[in-house]
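Here the complex is missing a single protein chain, while all its other protein chains stay put.
Naming follows writing order (A, B and C), and every chain is counted from residue 1.
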Amino acid sequence: MGWLLEICDITKSFSGVPVLNGVSLSLQAGEIHALVGENGAGKSTLMKVVAGLHQPDAGELRLDGNPTRFRSPHEALLAGVAMIHQELLPFLDLTVAENIFMGIEPVSGPGWIDRPALHRKTVELLDRLGLKIPPDRRMRELRVAEMQTVEILKALAHNARLIIMDEPTSALTDREAGALFAILNDLRQRGASIIYISHKLEEVFRLADRVTILRDGCHVATHPIGGITTEALISLMVGRPLANRPRSAPGRAAPPILSVRNLALGRRFNNVSFDLAPGEVLGIAGLMGAGRSSLLSALYGLDPADSGQISIGGRALKISSPRNALDAGIGLVTEDRKVSGFIPLFGPRQNMTLAALRRWCRFGWIDQAAESAVADEQIRLFGIRASGRDQPVLRLSGGNQQKVVLARSMLAGPGVLLLDEPTRGIDIAAKEEVHRIVSDLARNGTAILLVSSELPELLSLSHRLLVMCEGRITGTLDPRTTTQEEILTLAMPG
Amino acid sequence: MSPKPATPKSRTVLRLLERFGLVIVLLIIGTALTLLQPQFLTSANLLNVARQISINGILAVGVTYVLLTGGVDLSLGSIVALTGVVAATFAHPGEWPVLVPIALGILSGACCGALNGLVITRGRIAPFIVTLGMMTLARGLALLLSNGRPVSNLGTGFLAVGGDFLGFPVQILILLAIAGASRLFLSNMRLGRHIFAVGGNEEASRAAGLNVAGIKTFAYTMSGGLAGLAGVMLAARITTGQPNAGVAYELDAIAAAVIGGTSLSGGVGGIGGTLLGALLMGVINNGLDLLNVSSYYQQIIKGIIIIGAVWLDRRQRN
Amino acid sequence: MSPKPATPKSRTVLRLLERFGLVIVLLIIGTALTLLQPQFLTSANLLNVARQISINGILAVGVTYVLLTGGVDLSLGSIVALTGVVAATFAHPGEWPVLVPIALGILSGACCGALNGLVITRGRIAPFIVTLGMMTLARGLALLLSNGRPVSNLGTGFLAVGGDFLGFPVQILILLAIAGASRLFLSNMRLGRHIFAVGGNEEASRAAGLNVAGIKTFAYTMSGGLAGLAGVMLAARITTGQPNAGVAYELDAIAAAVIGGTSLSGGVGGIGGTLLGALLMGVINNGLDLLNVSSYYQQIIKGIIIIGAVWLDRRQRN
Partner (left out) sequence: DRPGTPEQPAKPGTKPIVIGVSLMNLASEFIGMINQSIEARAKELGVQLIVTDAQRSPEKQVQQVEGFIARKVDAIILNPCEVEASSPAVTKALAAGIPIINVNSETRTAPTAFVGSRDEESARIAMDYIATRLNGHGNVLMMQGFLGQAAQIKRDQGAREVLKSRPGLKLLADQTAEWDRAKAISLMENWIQAHGTNIQAVFAQNDEMGMGALLALEQAKLKEKVIVVSVDAISDALQAVKAGRLDATVFQDARGQGSTAVDTALSILRKQPFSPQVFIPFQLVTRTNISNYTK
């Protein structure tokens, strides 16, 4: 049987730095093909070449055996190739329906948008994923996870033969991800092909027919999913087997450093109370929209709470801006790195030192040498793949961007660290690295509040686990003894 | 935003306020003016205000297209002068049918706009620079074509554009027609929505397969074409094609759009707000003249009122 | 971009070109001018050019601060007029020590700028509107303070600002000092770094604990203060405080910055480029005068050259 898509010997470099070295890959019709590799391996770049966003320096694409070259995403879409990008690309001030059908709006008469049809088709699509987002809500009012589902619907709306999904579930909880997988299976049944990029290996094993591994811009191997184990996959990605991380030690009994009482903000969360001790990792589980992100940004002063008390080390504080929080020793890694995480044109160096720049200054004058030394050390510590400490973070791969943001929060040296989906989009080796860093920080006395949609991560890192549902804390669990079922029962509304 | 949920009714009122904050501001200013000088609320004066805002209104509608894509157009004032001269050259009595100068005026404006758009998109040069260049260039052309002198002696058919029709100034009718059509276009046509998309997120537009360069060029062409129309209207109103007309008109036009809620970074705004913005500026000008405020103080007060109005509006929307 | 990696040496040259594309453009234009009119390359003429760009240069450096934060300042020209009038009022011979008018001029400019910044950040109003309001307001104040008349009869100490020092025009020395200090400040001081951060991503800057409102206000204050300095320099150069001076100077200043690579959307650019931009504009003006190009054509050519220069520059950087 013929190939739907053949990627032959693609080479691509950015300003002289090679990113892809003769990568080849073939795809059958009706197959889900997983693409895995470390952060910066070149997965997104390869897929952008396929989708017409980048032009390859050398090599060719064959669609149905015919050499093709997409000069723009438009041409790719016309040929039935759609891509969901790793970085969300929402039109924030347009409605959900307009976002989904951008460029392919149903029209009646010349160019006149058929609003009823648009609404109907959007509802149909939303129903397929079991979502209840109003089609005429503006994207700006959605949360990151909802935006990500809208991105997925965009690709579905194009009825594409080949859908490329670049980490579509990085912000989704298991429930939404489950609904997505059902759709993907359905699409496969109907003969569509899917290239699926993910750092969540269990998804890969659950979903894919075959898997291709990229490392340093080179094709390493392609295997049928039945012919490879998780460990083998990891060592192909990383180039070495991963050491097993010891389970974190339980938190010490110490007076709480952070105490929260009856905190409330509008309809986002209310009556939230908990204590956090130095050296403790407190996990928060919940479904999409449970109010976890809102809680963290309130604690950090980005979106201050309406009522309730926050005290640090026994002293009540009013936190109305991130500056207050930082001065009180609270740090935050935000959920949406592109919007509120980094300065796109700053390099890793300038981004990492931004929150605590004072430390490398004398009389307001930056000690560039000291700053660079710190930056290089962090780049090494986090294994950030960048052409230098001043390469604009915008041009780093998604996972490396996340590491930069993490490094910045750590450099501010907070006593309380709030982490909102800290391992979103980072590869398995780096994830292990982040987990190690979190444990180390806790061991050294930092109090950590961890929000994550990955239950295994929460279960293995936390000393205590809160569950939130519809803005309220519905339970406190011991991660060593609890089960996923117990957590889900508390997290489900009703 | 209060934590306690508002009753449905008061929420409707709040939403109206939010959408039409500027209407409230206008009503406040209007009431104050009427109390201070009853002359303000006469039909003759209100018609005056309408007449006075029509040219700025047309320019503001045009520049709204460009602002929505995230661009800017500084060449409007010079295009007004150039197209006025072009139109006037063909509007001498008995030479050409009246539609010829009107069409040529609009067309030459659209050409300038299209050129702006092409250079911006092909050359990847900041709209500020390109339209600033066009500002100088079009002014030079206007002077060259007219040899630096006003082009006068225009036919009555052409001058009718500046006159009345059934007791209504023609200019207002033109403004209303253009604004109405633009509103429908921007909110209901595909191309209209794509303009918002490009301004909202250019990268995403490209990824969604939109022809970003084409859409931008279209917006600049509209802006230039409407400036051409404004040039024709101005020439008819001042009965001459004046090569030095329209200086700094672009600032007023952009101000009207921005006061009306259109964002300079693109993707947000619309024609309704732009019209309200133009109206607000017209009312302030008219009111200060009516109140006989001396020229120097007028400028000071005008600056403060405009900032204050926008502040009130944004506060209301919160 | 060629796929084969360049040799280290040619890469260095390429990088220089990339960073200094405008230098090449300047060299091309300079060579062309020298061939057409050898007078261009005399030290007397080059000093002229330097003198002529100094005021625009100072304004452009000031507005670069604001542009880097992602804002814009339209009030510069009016602030130049206002501060010129203020300084001139205190610069009559024998009344005050010469530092008084200079300090008052700079201070009043800084106040206008600070007011801009406060209203923009506290009121959350678009910089375009606020500085447009300040443009009208400051102009009105300038006219009011001077009663619409130039303030003349200035002391020789004050006029020395417009003169020479050891054969070098004082204005150029001021420009170089200001530009040098600003360059160091922006690239080496914490606050300078923060200005880039705020313009690069305001939300992320807030999340990193920066005092965004304070940083922006600082930028507007710098811009206003430097406009005040420019006002003082202009008053000294034209030997009078003119309430109607400086019209549209802001456009030239912004143009210089943008030609020099500073982005209107913030976070990108710098003083070096801004100076080159101002120099390019000065050279074009000077060259066209030297070549005796007639007024109408000057405008047309100027528009084309500016667009062309930016296009060449951007192409070289690719």
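The criterion applied here is as follows: a residue touches a chain if its C-beta (ideal position, glycine included) is under 8 Å from a C-beta of that chain, and two chains touch if they have at least 3 such contacts.
Keep in mind it's a predicted model, so treat the numbers as computed, not measured.
J.: Wait, the hidden chain, what does it touch out of the ones we have here?
T.: B, C
J.: Out of C:71, C:243 or C:303, which residue would touch the omitted chain in the full complex?
T.: In the full complex, the listed residue that touches the missing chain is C:243.
J.: Just name the one of B:173, B:290 or B:304 that touches the chain not displayed here.
T.: B:290
J.: Using the document's definition of touch, tell me which of B:182, B:221 or B:242 contacts the absent chain.
T.: B:242
J.: Could you pull out which residues of chain B are in touch with the chain that's been left out?
T.: Touch with the absent chain occurs at residues 39, 42, 44-45, 48, 51-52, 55, 142-143, 146, 148-150, 152, 162, 234, 237-240, 242-245, 247, 285-286, 289-290, 292, 294-296, 298.
J.: In the whole complex, what residues of chain C lie against the chain that is missing from view?
T.: Interface residues of chain C facing the absent chain: 37, 39-40, 42, 44-45, 48, 51-52, 55, 139, 143, 147-150, 152-153, 163, 234, 237-240, 242-245, 247, 285-286, 289-292, 294-296, 298.
One rule holds for everything that comes next: only the chains that are shown with their structure count from here on.
J.: State, to the nearest whole Å, the distance from the C-alpha centre of chain A to the C-alpha centre of chain C.
T.: 43
J.: In whole angstrom, how far does the Cα centroid of chain B sit from the Cα centroid of chain C?
T.: 29
J.: Going by the touch rule set out above, which residues of chain C reach two or more other chains?
T.: none
J.: I need the residues of chain A touching at least two other chains; which ones are they?
T.: There are none in chain A.
J.: Residue numbers of chain B touching chain C in their complex, please.
T.: By the definition above, chain B touches chain C via 72, 74, 119, 123-126, 128-130, 132-141, 143-144, 148, 248, 251, 254-255, 258-259, 263-265, 295-304, 306-307, 310-311, 314.
J.: Please give the residue numbers of chain B that touch chain A in the complex, ascending.
T.: Counting only chain B, the residues touching chain A are 1, 3, 5, 188-191, 193-194, 196-197, 200-201, 203-211, 267-268.
J.: Please name which positions on chain A make contact with chain B in the complex.
T.: For this pair, the touching residues of chain A are 51, 53, 72-74, 76-78, 83, 85, 89-94, 98, 102-103, 105, 107, 111-113, 115, 154, 264, 266-267, 306-307.
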